[in-house]
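All protein chains but one are shown at their positions in the complex.
Chain IDs A, B and C follow the sequence of writing; residue 1 opens each chain.
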Amino acid sequence: MSTTAPELRLPPSRHLTPPEVRELERTWSDRPGILGWLATVDHKHIARRFIVTCFVFFLLGGLLAAAMRMQLARPENDLLGPDLYNQIFTMHGSTMMFLFAVPVMQAVAIYFVPLMVGARNIAFPRTAAFSYWILLAGGVFLFVGFVLNIGPDVGWFAYVPLSGPQYSPGKRADWWAQMITFTEVSALLASICIIATVFKLRAPGMTLTRIPLFVWASLVTAFMILFAMPAVMLASTMLIMDRLIGTHFFNPADGGDALLWQHLFWFFGHPEVYIIFIPGLGMLSSIIAPFARRPIYGYPAMVLSLIATAFLGFALWVHHMFATNVAELGKSFFTAASMVIAIPTAIQIFCWIATLWTGKLNFRTPLLYVLGFFFILILGGLTGVMLASVSLDTQIHDTFFVVAHLHYVLIGGAVFPLFGAFYYWFPKMTGRMLSERLGRWNFWLFFIGFNVAFFPMHILGLEGMPRRVYTYPAELGWGTLNLVSTLGAVTIAVSVLLFILNVVVSLRRGALAPDNPWGAGTLEWATSSPPPACNFVDVPIVHGREPLWQPTRGPEYVTGLATHAREVLVTSVVDALPDQRLMQPDSTIWPFVSSLAVSAMFVGSIFNPWAIVWGAIPVAIALTAWFWPGREETRKALALEKAP
Amino acid sequence: MNDARAAVEPRRRRQRPAPADGTALDVRELPSYGFGDHSLMWWGTWGIILIEGTVFALAVMAYFYLRTRVANWPASVDYPGPLWGTINLVIVLLSAIPNVWAKRAAEARDLPDVRKWTWVLLAIALATIAVRFLEFKSLNVRWDSNAYGSIVWTLLGLHTVHLLTDAYDTAVLAVLLVTGPLEGKRFSDVAENALYWNFVVAAWVPIYAVIYIAPRVI
Amino acid sequence: MLLAMLPMATPLAGAAPFQNALNPTGIQAAHIYTLWNVMLGVCTVVFVATMIGLLIALRRGGRGDETTPAEVARFGDPERIAHRSVVASVAISIALLLFLLAASVFTDRALARLPLQNALTLDITAHQFWWEVQYNDDPPSRNFITANELQIPVGRPVIARLHSDDVIHSLWVPNLHGKKDLIPGETSLIQFRADKAGDYRGQCAEFCGWQHAWMAFNVKALPPSDFERWAEQQRHSAPEPATDIAKRGRDVFESGPCGMCHNIQGTNAHGQFAPDLTHVASRPTLAAGRLPNTPEHMMAWIVNPQQFKPGANMPAVPLSPDDLRALVAYLQTLK
Partner (left out) sequence: MRSERLLIAIAAVALVAACQRETRTFTQPPAGGVTLNAVQLTPLHAGAEPPQPPVPNGYQQNAYAMSQGKRLFSAYNCNGCHANGGGGSGPPLMDDVWIYGSDPQNIFATIVEGRPNGMPSFRGRIPDDQIWQLVAYIRSMSGLAPSDAAPSRNDSLSTKVSESRQDTQKPVQGGSEPAPSPQ
């Protein structure tokens, strides 16, 4: 039954004639040509570009990392000087955090949340498009700066006063601060799209208790972004103002304070870790269910754990500041909080293990990545518990131990699930399967290379090697482990090359993917691979948590949505009862144009504060044109209009 | 309106009624827009409000954090002159009334009233902006004289940005209501614009307190 | 692989005894080391246990593929066994976390309870990229200043007030204690004690710019009597140069660029923007641990410091070969 279920909802439609289906498809498709390409508001196209762009930044960040490992491979190496090395590790951190980890998770959400909730498109599709273009602009901006020797060189958390007006001459620090602005705008807008989609565009019958765990994770993450990112935006704005117009936020001599920066930054920076980590958890749940041939054990516990993690994530920022002289009592509180947050994650891990234990396992590449996650993330989580202790932290803080820890949690907790999810969803996105053989090579090389590269760093840190040093003296005996680590890094590079090879080859010659190659139970597998422009020819009606696995009772699909207009079905927040036929806007170039205008304003403001003023004029014009309704569209809308 | 509908009528008739076997759920009679939490844009607006509310809250926290770093506050400058700020407080609070009327008119889909109140609101917004520039003059401190000046200017600046954006927003809406093209959805746009203005009003009260009262009492 | 490498921590600890958190030679570092061992033990057990659980799960779990019917019946089933085992595991995790929390808090208290009678009080100021140390004494006339080295008496507690002259740095001597940040505009305190004589290495642990990597210093823990002898000698001004070449060297120092930034007690070179050189010859290293303190290295350093520490504030000082030789000869007399 579970295998026959998907075919029920495939095109050809169950109620539309073939010409109507063609019209529906035409209605939702992009206009042809380069302009049509720039004007798309199809969440699948936006997300695909998003993912590819983020992956390119991942590769660039990886190259920077390789450069660092080369420099550190032996003591007193003179491959890179301190000036270039400082730029490189700052670029690496900033790229991976702001241009890869956060946006790629949102990108996957932009692609799959609408599909998993059975919507024909994401909410506010033009905003989603703008969010992509502005992130692209920010990334290009950062790397152009790097090429022009304006690469930031103050570390990815840019502590003042080093990043302040006196100790960072030139524009490098401003460049970093403005890159933050770009990426934050992108992340915040994408979050709004995701929240609205989850709350209002779910297929009828998908009550809150039937939302797939990945969608829950994306929703929780989106809310975390809403509350976390403003902190760093405020901080980086203060930094720019200190540097450009002489404010004194971080100037102790004039009433400012250097620690204000650290408080604001880490109030964002720690939730950031979970903003990256929680979507990974959602991906794991999506993968484990089909590969264990059963629903995830303990759905309510999983959801509550996600939410608990999100709340606790805002209560631990000070554990990044244990070496400063903040009050000791406060420190103990943050120790407790930092240890408590391990519990929700533990709950989820145990639930997954229970799921595997009681399931029928299908050992394919996605599941391998899940198992890799278990090994790496648990290890990283445990070192995290160590770092939560004030006194132990004073020894390992700011050493290579921390470098090891953060890579264990971020690569283990985000990148491994992401790769697994990529192998899992690639057939849906492209209509072709990835090669299983290359996939296994890719996984094992990555897994082994990763541990060889990063495990020794724990020991290096305990042996006194601080992070962010461009070289180290031979007599301290750090050479061997650093060399080992560099070899591991090379292995990772090989593995990533295999991955690229796998994608390129499979795109051309990969086996054609059926609609539901893994026999999964969630809605994205109910439509064709790749999905049609309208996602679902017949908007499905949901009767359970794993719709494709469970029998349907009562109505199975929605009729009455226009085929000549982009109508989506809006449902109620809790019970997902049909509520509205909302006509979505047509494809438009204005989000792209607006992103250009906004970028011009941001870049200009680095060189002259007044650029904010005169730069705002084109922005206002572009946004007005964006909002202004077209006559043809309005006529369509009027024809379909029904007052509430 | 009717001729417009007539133009599309044939296409809609092409859609056969839902099959009677109970496998289909027909939604063609559902409304095509709504107000409050029925409207998608209402959720979008709330998203923006949450983000900007967080920024305000953090800026206020920064204000009090910086206050703890120095002995006397405001450091070596006069208190901000309360006159214009208070006037602005009054204007902004009063503006809540026409704002409510605009929202009601929108929900009643009463186009003439919606037009009227939108223009009134625009006028009020412009007035507050004008007063706001006098406020900057009466702060008695420059943004670059010390950290106190920096944070006060930032708070006031942040709120001013909201006045400007909402004024522009209202202006565009007001013009659109006159020129068209119009559809029912525009009424919910007006309602959401009113919601956003309520946020700008609500935000000004604590910020006013921090800028003008806090230095005198802490 | 993990289990293979964990033990490596201990043998490798031997490799570099003079900058190593796993080789405590002071009571504070010892407390932290104990906590480390507790944490390492507990975490290793937890990790191994979870991995075993996972492996069992993988063995126990049946096999299937994408065509295997999914067990949706699970939706109704309370799954008692799974429920019990998950609850049990979570309970154990919570217990262990509470234990670790307690251990951590007790360590904090132990660190705070270092007995401080007749402590040696220092003022340590960090600069890009070197350390300035002032030894406080009673009367203050007996205070003295040195740079990039710390000599402390074994068994006597040290209270250091930490300042920064420019950006945030962090003071870290892993063998003696954890790190503490030096933050401009604030004064922080660190208290430690060396219980074993020997040479230890400290290093800046907060990224502070181009030469963060070469901002190190030496800590020499020595018997109290030797310490007093050293301190007494540090209080003296520089001796009159005995030889002609040394005299010429001093003239070069006073009349050349050196005196603009460096200070030598007893000469009229009173620069305050670089390390005090009154006893430079008595120090083990040059340029904050960058070079061993030998005449050859000193010459090389003076002629082209940027070759060794790019971005440091010491400029290349062009001197005629004779002047250079004389200058170094003089500096070598400053024991």
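Everything that follows uses one rule, which is that a contact is a pair of C-beta atoms (placed from the backbone, for glycine too) under 8 Å apart; a residue touches a chain by one contact, two chains touch by 3 or more.
Values in this document were obtained by computation on a predicted structure and should not be read as measured data.
A.B. asks: Determine which of the presented chains are touched by the chain that is not presented, and list them.
C.D. replies: Taking every chain of the complex into account, the missing one touches A, B, C.
A.B. asks: Which of these, A:Pro252, A:Gly488, A:Pro578 or A:Pro591, touches the one chain of the complex that we don't see?
C.D. replies: From the options A:Pro252, A:Gly488, A:Pro578 or A:Pro591, the contact with the absent chain belongs to A:Pro252.
A.B. asks: From the list C:Ala30, C:Ile94, C:Ile159 or C:Cys261, pick the residue that touches the absent chain.
C.D. replies: In the complete complex, the chain left out is touched by residue C:Cys261.
A.B. asks: Tell me, which residues in chain C touch the chain that this view leaves out?
C.D. replies: Spelled out for chain C, the touching residues are 184, 210, 255-257, 259-261, 273, 303-304, 306, 310-311, 313, 315-320.
A.B. asks: If you put the missing chain back, which residues of chain A would it touch?
C.D. replies: Interface residues of chain A facing the absent chain: 83, 148-150, 161, 164-166, 169-172, 242-246, 248, 250-254, 607.
A.B. asks: Residues on chain B that touch the omitted chain in the whole complex?
C.D. replies: Against the left-out chain, chain B lists 144-146.
Here, only the chains that are shown with their structure count from here on.
A.B. asks: Go ahead and note the Å separation of the Cα centroids belonging to chain A and chain B.
C.D. replies: Chain centres of chain A and chain B, defined by C-alpha means, are spaced 30 Å apart.
A.B. asks: If I count partner chains per residue in chain B, which residues reach a count of at least 2?
C.D. replies: none
A.B. asks: Tell me, which residues of chain A touch at least two other chains?
C.D. replies: Residues 252, 257 of chain A each touch two or more of the other chains.
A.B. asks: In the complex, go through chain C and note every residue touching chain A.
C.D. replies: 1-2, 5, 8-9, 12-13, 15-16, 19-22, 29, 31-32, 35-36, 39, 43, 46-47, 50-51, 53-54, 56-58, 60-72, 74-75, 79, 82-83, 85-86, 89-90, 93-94, 97, 100-101, 103-105, 107-108, 111-112, 128, 166-168, 170, 172, 174, 177-181, 183-186, 188-189, 201, 203-213, 289, 310-311
A.B. asks: Which bits of chain B are touching chain A when the two form their complex?
C.D. replies: My answer: residues 1, 4-5, 7-9, 11-12, 14-16, 18-19, 22-35, 37-38, 40, 43-44, 47-48, 50-52, 54-55, 58-59, 62, 65-66, 69-70, 75, 109, 143-151, 153-154, 168, 172, 176, 180-186.
A.B. asks: State the interface residues of chain A toward chain C in the complex, per the touch definition above.
C.D. replies: 1-3, 81-83, 86, 154-155, 159, 161-162, 166-167, 252-253, 257-259, 289-290, 292-295, 297-298, 301, 323-325, 328, 331-332, 335-336, 339-340, 342-343, 346-347, 349-351, 353-354, 356-363, 371, 374-375, 378-379, 382-383, 385-386, 388-399, 448, 451-452, 455-456, 458-459, 462-464, 466-473, 475-478, 481, 516-519, 521, 544-546, 549-550
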